[in-house]
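Below is a slice of the complex: some chains, not all, each in place.
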Amino acid sequence: MSLPKVAVFRKEHFNAAHRLNNPHWSDEKNARVYGKCNNANYHGHNYDLIVQVNGHPDPETGYVIDMKVLSDLIKEHVTDRFDHKNLNLDTEEFRDLNPTAENIAIVIYHLLREKIDPQFELKIKLYETERNFVEYPAH
Amino acid sequence: MSLPKVAVFRKEHFNAAHRLNNPHWSDEKNARVYGKCNNANYHGHNYDLIVQVNGHPDPETGYVIDMKVLSDLIKEHVTDRFDHKNLNLDTEEFRDLNPTAENIAIVIYHLLREKIDPQFELKIKLYETERNFVEYPAH
Amino acid sequence: MSLPKVAVFRKEHFNAAHRLNNPHWSDEKNARVYGKCNNANYHGHNYDLIVQVNGHPDPETGYVIDMKVLSDLIKEHVTDRFDHKNLNLDTEEFRDLNPTAENIAIVIYHLLREKIDPQFELKIKLYETERNFVEYPAH
C-alpha cells in the first residue's frame, strides 16, 4: 500500500509591469472596463506565486518532490521569464492575451504542467496584491 | 469549449465588538462555556475577510469577476454593515444568533450569495485573530 | 568595558472593545470628531503590542533580559488586564481617559516602566490595526 498523498507548496515571487487592454474594443470601452489598469504607460506589481504539487512521498527520501528541484523549475520556466519584465511587451505569452491575474495563473500552470511528472497534481496560486489573488484550477 | 475554472479572492476587513452568550443558559454555564468571550461588556476584533468566487474567466475581459465590483459588493453588503459596530447590539443578524466566527462566516456567505451570480461558487474565509479562523462552506 | 547596548523586542497581543468619546463635548461634536469610533455600543480590535527593552547583555547569560521574564511581566501587568475587556467599562485606566491608540501606548508604558529595572530603556509599539499604529516614546 502506498503512503498517503501530501500537498507540497513552494513560494516564489517576481516583479513585472503590465496593462489591461482589449485591442478589439474602443479606448473608451477599455478605460471603462479596466479603469486605472488600462493606463497606456503600464503600471506594475510584486507578484507572489505559490506552486502546489500533490503526490505520494517517496518512501526512500520522504519527499513528494525535492523543493530545490521544484524551486529551480519555477525559476527556469517562470520567474526568469517574467521577473523585471513588461508582460505585454517582453513576453510571448501575453502578446495577444490580457495579463489579468487569472490569465497569468493559467499560463504559469501550463508552463509548469509540461515540466512536472504527470503523476503529480499541480495548482497555482498567484497574488497580484495582498488583497487580490487567484487560484487555478479552482477547487 | 469554455475556458477553465479559476478561483478569485478579495481580502477586506472590519473591526467590531461582540460577546458570546446563550440566553437559554445560566450565567454560570455561559461563563464556563465561553470563558473570557462571555464578558458582559463585550470585547472586539479586527476581522480579516477573504471572499472566494469560482468561475470561468470571461474570454473578452480575462476576468472571472471584476475585483472592483466584488470589492464594492462586499463593502455595501458586509463591511458597511459590520465595521465599527457591536455585532450583538447594532446588527439584526446577531440579535438572536451567537456571533461566533462560524456564525459570522455563514451570515456573510448568505448576505453575498444572493448578490453574486449563481453561476459562481462562493466561499468565505474569516480570520477572528491571526491564529483562529474559519471557512464556509468547508471543503 | 561593558558590552554594547542591544534592543530586545517581545510581541504580545490582546483583543478588546472600546469607544472614543469626550464627555465634555456634545454628542454632535463627538460624532463629528470621532466618526465611527464614537459608536455608543463600542467596537473592537486585535491589538498587537511590541515591548522594546534597551540594555547591555549580561556577559554571563548573553541576555539583555530573559524573554520569558519579559513575557510574563507583560502578561501579568498588561494583557491579563486588557485582554477580552471593554477598555472604557472594565478598566480603571480608561475610565476617564479616551482609549486612543496613543493613550493606550502611554498607559502600557507606565504600567511596565515601574516593573522593569531603571537601567533599561523602554519603548512601546501598539498596532490598533495593521495600518494604524503608534510608538511611545517617539524617537
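Read from first to last, the chains carry the letters A, B and C; within each, the first residue is number 1.
In this section, contacts are C-beta pairs under 8 Å (C-beta built on N, C-alpha and C of every residue); 3 or more make two chains touch, one makes a residue touch a chain.
No experiment lies behind these values; they were computed from the predicted model shown.
Shown chains number 3; the total number of identical copies in the complete complex of this file is 6.
The definition used in the following text is that only the chains that are shown with their structure count from here on.
Taken pairwise by the contact criterion, the protein chains link up end to end in a single open path, with no chain closing the loop. Residues touching across the chain A and chain B pair largely diverge in numbering: under half of the numbers involved belong to both copies. Separation between the centroids of chain A and chain B, computed from CA atoms only, is 28 Å. Note on chain placement: the centre of chain A and the centre of chain C lie 41 Å apart, centres being C-alpha means. Across the assembly, chain C contributes no residue that touches 2 or more other chains.
If you check the complex, the residues on chain B that touch chain A are 3-12, 54-55, 57, 60-64, 66-68, 121, 139. Residue ranges on chain B touching chain C, taken from their complex, read 13, 15-18, 36-37, 39, 41-46, 83-86, 89-90, 129-130. Across the complex, chain A meets chain B through its residues 20, 22, 24, 33, 35, 97-103, 105-106, 130-139.
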